[in-house]
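For this depiction, one protein chain was excluded, whereas all remaining protein chains were kept in their positions.
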Amino acid sequence: MQYLEDGQILANQTVGPDTWRLEIRSPRLAGAAQPGQFVMIAVGEATTDPLLRRPLSIHQAADGVLTLLYRIVGKGTRLMSRLVQGQEVSLLGPLGKGFKIHSSAHHCLVGGGVGVAPLLFLASAIKARLPGEKMSILLGGRNSRELLVMEDLRERAPLLLATDDGSLGLHGLVTDLLALEIKEGPATIYTCGPTPMMQGVARLARDHACSCQVSLEAVMACGMGACLGCTVQRPGFAEDEQKYVHVCKDGPVFAAEEIWL
Amino acid sequence: MQYLEDGQILANQTVGPDTWRLEIRSPRLAGAAQPGQFVMIAVGEATTDPLLRRPLSIHQAADGVLTLLYRIVGKGTRLMSRLVQGQEVSLLGPLGKGFKIHSSAHHCLVGGGVGVAPLLFLASAIKARLPGEKMSILLGGRNSRELLVMEDLRERAPLLLATDDGSLGLHGLVTDLLALEIKEGPATIYTCGPTPMMQGVARLARDHACSCQVSLEAVMACGMGACLGCTVQRPGFAEDEQKYVHVCKDGPVFAAEEIWL
Amino acid sequence: MAVDTSVKIGSWQLANPIMTASGTFGYGEEFTPFVDLSSLGAIVVKGISLRPRPGNPPPRVVETASGMLNAIGLQNVGVERFIAEKMPMIRQLGAHVVVNILGDSLEEYRELAARLADVEGIAALEVNISCPNVKKGGVAFGTDPLMAARVAGVVVKESSRPVIVKLSPNVTDIVLIARAVEEAGATALSLINTLMGMAIDSRTGRPKLANIIGGLSGPAIKPVALRMVYQVASAVKIPVIGMGGITNLEDVIEFMMAGATAVQIGTANFINPAVSGELVKGFRDYLLESGRTSASELIGSVRL
Partner (left out) sequence: MAVDTSVKIGSWQLANPIMTASGTFGYGEEFTPFVDLSSLGAIVVKGISLRPRPGNPPPRVVETASGMLNAIGLQNVGVERFIAEKMPMIRQLGAHVVVNILGDSLEEYRELAARLADVEGIAALEVNISCPNVKKGGVAFGTDPLMAARVAGVVVKESSRPVIVKLSPNVTDIVLIARAVEEAGATALSLINTLMGMAIDSRTGRPKLANIIGGLSGPAIKPVALRMVYQVASAVKIPVIGMGGITNLEDVIEFMMAGATAVQIGTANFINPAVSGELVKGFRDYLLESGRTSASELIGSVRL
């Protein structure tokens, strides 16, 4: 079930370079949310510019409170950063298909940049639903400042870090970390971040016969399957009927092999 | 000289039904302002809706502080009412031709509704420049709640009030008050308010051979004579060349006889 | 006090003038959590072609000032799957459905009309002769009075139902096209479709749409749409269905005052998926408060 809910803002703070965390009391929406799903948030009130809602992953949903983690990249996210406690904001969601959570010898969550957003909610769910199962969270970024919400994540599972400049953790790519992890044995992989990173992760997964779920992005108008705007091309799938998927409805989480052959 | 100045908001409070007073630190603009002039204020930031600046009379200008008195009638003024202390707002002004102030046996300032806005600044100027000269301020409105900023005005000159429902002052029209005043002797009249009221005032002035200045409104795009949008028709002036005046440049203050024959 | 919100499009009586616009409401089902579809005057489904179409490569949509550009490329499941998979669900939801059709030849329009002729539960056809997103088809028909009339003609001939012809705004004289289509026997006209537009990313130097050119919709185009509805409604005798940037009740009233018998809500569904249902209620309340007894009093009531 989806809801159109006016949430009440509890907090809106910066947690990293141009990155903010927004906490919203939104009981119905938070109650229905699953890890990997997203919301469409209305930015700017009483104006038609910006016009469209903005899609944001659900960073955490608990006790009627929805948390979003967003990076300021343009007009809408900049306006969001001006929201203050007590204000109301219209939310549409929860939307899309989230992560599939099954028992596994090792759950590997791989995040890059602000792509960690959905991983906190996912880690919380795995820990709650499959207590005792092995879980690792692998984070990558250009430098240490780009590694976000590490404390929150560490509470759920051990953290493994990699930075391009070596300022924190492994001096290299998060895929290097992953390679080491899955050498030790089979793992179920969940990833969200820049496309090149996710493609690297998917390749590793395929080579080691690990199941891998990826969380995609596309520019969206409606977020609910009505506009057919949020297409992603499936390379290799020549056939017209299968050429495209729609991120908002078929995803945003896909099995890697559905997208990249 | 006109300025484009980012003013700093000192206060923004409601002072009547849907009516607000906005105080802005804007030294250059406040320093140059004359009674009857107006500013174009930018409403809404980082958005193109609303697009245009909004014209507002200068309610008071002193010590580098500009005061505006505005009524919420639509999108832009609603956004203005959300401005808070410390925020910056872009101002363009001072614009237009204000009131001409000459020595007179009796200065009669006649205001209706939010039309009192420019009269406070005018009363202050008359009091300062022509100390000791007789001045009266006549206010009209539908009811007592529509009579605005009376305390501020009373500090400058005696107040005479009229309400349609008799809830305060004379049970009648402000023009009835004016008729009584000018029966006692010649007066210089300055008026701002609803057009029908100003036309009534102008008629009285003409009949008693009193000079009368009126402050007009028109929908404006630029406020500085560039768009030719703010036309007012001069009834009776058939001749093409004289058919229209432009409120932002020729006015907003006009000699009554320039507009209504 | 009783108030009559209904309007008539030919023989077809709508409970109210609020419809949803093609391509902005899917096939209806996505909106069931937010709107009682049966309460709407009608829903217009995404454009249907004879064969399925995959549509354009991404990116397909981009926001602009108070509007959006789309280059979906008329992706749709094709008429057969529409009839088999979508119509049953639509019937079951009790929606009054208008099927929007498009083709790239007179023949395709004829076949579509014929194929849909005896499908149960369709209230009317809307003929898209104006979609600006696909280079062939669409635009060519909608910008030439003769071709527009011929398309209207073949569909009218094959169809037992009201035929609404949807006009393109990307023309010099929309009244010319409207008159030609009226002569050809159309039951009603709907306008406007999107304005052709483009966006470039100044940082990358690339068009923001893979298709380079797309269709502009939303509040930005409302003044153009209202002008065209006014011009066309003043020039033809058949009903006009107005659309283009409608987001609230004031907009609905303005379009009806300009001469629209009904309106379609498009892009606004993306911003507030409940808006169409809210407008049905808001419209009824407005008629009551404004002391009107029927929706028809509003149509073309602009005071010049």
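All chains are identified by letter, namely A, B and C, in their written order; residue positions are counted from 1 within each chain.
The working rule: a residue touches a chain if its C-beta (ideal position, glycine included) is under 8 Å from a C-beta of that chain, and two chains touch if they have at least 3 such contacts.
Everything numeric in this text was worked out from a predicted model, so none of it was measured.
Considering the entire complex, the omitted chain makes contact with A, B, C. Only one of C:Gly103, C:Gly245 or C:Pro273 touches the chain withheld from this view, namely C:Gly245. Check C:Leu69, C:Met87, C:Ile164 or C:Ala184 against the missing chain and you find that the one touching it is C:Leu69. If you put the hidden chain back, the residue from A:Asp49, A:Glu181 or A:Asp250 that touches it is A:Asp49.
Only one residue in the set B:Thr14, B:Gln85, B:Ser103 or B:Gln233 touches the chain that does not appear here, and it is B:Gln233. Residues of subunit A in touch with the missing chain: 48-49. If you put the missing chain back, the residues of subunit C touching it would be 64-67, 69, 143, 170-173, 195-200, 202, 204-207, 212-213, 216, 218-224, 226-227, 230, 245, 250, 253-254, 257-258, 301-304. Listed by residue number, the positions of subunit B touching the unshown chain are 1-4, 42, 48-53, 90, 92, 218-233, 240-241, 243-244.
Rule of thumb we're sticking to: only the chains that are shown with their structure count from here on.
Shared contact partners of subunit A and subunit C, listed by label: B. Centroid to centroid, with C-alpha atoms defining each point, subunit B and subunit C lie 47 Å apart. With centres set at the average Cα position, the gap from subunit A to subunit B is 55 Å.
Multi-chain contact residues, meaning those touching two or more other chains, occur in subunit A at positions 48-50.
Multi-chain contact residues of subunit C (touching two or more other chains) are listed as 65-66, 219.
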